[in-house]
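All protein chains but one are shown in place.
All chains are identified by letter, namely A, B and C, in their written order; residue positions are counted from 1 within each chain.
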């Protein structure tokens, strides 16, 4: 169950303190130019070493592509890649060997598997998301060929919420802030949490534009359902909204319905998805990240023998995991959209004859 | 893509104004007592003919089981069932043959498929959810055997939000209200929307208790991610939250983390899921339903030739789709949990020897 | 696990002596003309009531389509269908309630499920194959749109093997014989087995022509591997060959390799598949059917308490299941090929831009 997607399928592997994290992206159409510099730039955005929000753990995070490309282009074979774990300091975790860190995966995974790689969360670590970003970068390259793109930014840090959604500004902001007027205050909130040995939550907006109408497979692979799965599956996300989202529950139909004109939709409450299928309008997603669970403050917990203990987590951790998480949400969104673009081929019978009838078999 | 689940897999079929809706539930363990009265009672809850919130369309909604049971017990074979469409009045839709109803699937599905069953939304109609409820009822029977159950109720109608979450009270409320003190006001809000030819949104809470720790398959079939997919895929849902949900984004780590004691978790922000795996605590989900898109008020729209038109939708529609939607959310939650209970078998190597070694083959 | 296929996915349900058998075919592209007369004609071929080889059980075998078509064309929604079980005589099986019929599924399924629908094999009965034939008929309609077709016939009955492969002749032969010169002798072999209360095996050839090069998804959904799975899964098949098949193991490379010229391949040992992908040449499959396990002769067996017993099976059974099985093999082959034609869309990146770039979203 470490694979995601139908026709475009990402399988990931690796642990926080093992040799590497990595992945296999299967189903990439042949002939796609594999722009390694772009892939690296996406990893660099996730790494965010410069940002106050991110972990002080310094990883080079170089993606090494092992297969599936030949002379710069995809061959149709699975694209495997590794990202070495260079900055492992497993001894940071020696004190935690028998303790369940609150709000982490430690307890529930131990109940499931009965064994435990205690070093930095092992497989449950957000470090795995580097592999998602590589997969998402290739998905973005696929989407480029049909004129679609995915962007994101941070709209709120803790209770400090912005109103402006300037996705271009976010690209240059160290905390990926969407609202330039709130950036300083949001930055300070993160810094304060860090100083206090605490962490802080965040709200992330993801937007996809240029997405053709018709993507999404009703009824059990609806576009919004698969996006919700993809985003809720990102570490620390606790809520996902599409379009007006939670606000829609407080509306009347006459307020919420997006009426239509020849120029397009007259409002954007649907968030680009109608009946689980893209409408051609921009796809708007909101992700709510909880604060990083690793904090230095003392917390009550249990050890693996279920004795009561107090834990203080040292290690190196993001104080606001939502900042880097935004890049992961983009990646997951891109993976879903590219997958749906592939799955939608054949939705009409004329797609088949258009592809196959011109070919004359030998 | 009309199938849901891995080991327990529901496939549904049927349109709003065709002969029937129905489904096939595959993967039900053999030997389960198939309690048809219980299945029918779940359908009756969804049907909600008595409720002010529901559509005046009256369907008997009798589930006919076609296969997979023998002498009252499941055989391991797929359980197929039909629910006849008795009350079809397709002529209600004749005026809509060429019009896209705003906020419905009409436009996006037409772009996808190029053909259209205009009668009541065809496949995109919420009527399909009757099949989900049958599947969910059988999933609940499976969950019963391991001591788990799923409940739900309505916490808000439009802006009228309750605070109390009394799941027992909700079972007897015509609008499934969780807060008895808000029920009258919420009921009136629905009635007012109906009188005005309008509709209204709602918030639904779903709770699962008795769920063993260890369910959920990291990293791409996490329990919360699959629940988010399941719930977002219910018609009219625009946002899904787990535990503290959106509120978590405004918290500090020291507030949000659920600390642990020998008596269990000291708070419930996680909503019963840690690292994508159940913790044994109650699973808490919030679903936000938009208002029913079908309203009698005039709305701007397009026809299938993309001419601008005005539409007034007659038909028979729920004025608050979230009320009946709560039953569907329960069903989807039960399907996910039962599937995950099956998938988790074999998470530890000793599960295999415990099952197989006692058997001596002939 | 009662579903077959990726993009075109058949789910079947129903037992030999229940209300019906049926299925749901999901993933049919929208706009396909659903030729119900053709579907029925395929069912009629399988039914083969006229043939000496077939069971005397007389079923009307009418396929009733429940969903997924509107005004004669597919809508993209799942196509569900039922075939009623009219001629059930369950009392034929009363004597067998506690007995395992040799070479049937009885013993192994009882070990798996612990319960048993003893009436005619329940779910394991070849009657389920009627649902496969309906699914396969729709797959053939899809294949027609790209110029491909699937045929079959019987090449051997017991040890009486034909040499000629006249697929047109087979269509008119009561035992679907491929070699007109052997038909009488093969017919007599079947009749003799029947008279003796015995049954007899058969060899079936399946051929698909007009299949475009490029179908099959390496490395774990190779065309030949999926065909082998599809055919081996047909009741009573014990061996599957592609092209030269078993004979290839006795050849030298210089004999076996199909050399190429501008006019095409110079021989046909590959059977139309190279490296798991179709080559454009005719696809040739051989299926070996064991004799029907139900025979009237006394056989040693066990009862469900594992006591030794003797069984004599009355019932109504095909004396040569391979004859009707050939139609099922055709259906399974068509399902695989249509699925692979859909899956192959997107094998080249230019497929995506050809489909999506001309569309301008609203």
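We take it that a contact is a pair of C-beta atoms (placed from the backbone, for glycine too) under 8 Å apart; a residue touches a chain by one contact, two chains touch by 3 or more.
A quick note: this is a predicted structure, and the numbers were derived from the prediction, not measured.
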Touch with the omitted chain, as defined above, among C:242, C:342 or C:355: C:242
Option from A:48, A:68, A:102 or A:136 whose C-beta touches the chain left out: A:68
Residues belonging to chain B that touch the chain removed from view: 6-7, 27, 29-32, 74, 76, 142, 145-147, 210-214, 264-265, 279-281, 341-343, 345-357, 359, 361-362
Contacts of chain A with the absent chain, listed as residue ranges: 1-3, 9, 11-15, 18-22, 24, 26-27, 30-31, 66-68, 70, 73-80, 82, 109, 112-117, 122-123
In chain C, positions touching the absent partner: 1-4, 12, 100, 102-109, 111-114, 121, 123-124, 128, 156, 158-159, 193, 198-203, 213-222, 224-233, 238-246, 248-262, 266, 269-271, 273-280, 286, 288-295, 297, 299-302, 306-308, 322, 343-344, 347-348
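Rule of thumb we're sticking to: only the chains that are shown with their structure count from here on.
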Most widely separated chain from chain C, with each centre as the mean of CA atoms: A
By mean Cα position, the chain sitting nearest the middle: B
Copy pair chain A, chain B: interface residue numbering same or different (half cut): same
Chain centre separation in whole Å, for chain C relative to chain B (CA means): 37
Distance between chain centroids, defined by C-alpha means - chain A, chain C (Å): 43
Cα-centroid distance, chain A relative to chain B, in whole angstrom: 26
Touching two or more other chains - residue numbers and ranges from chain B: 1-3, 12, 109, 112-114, 123
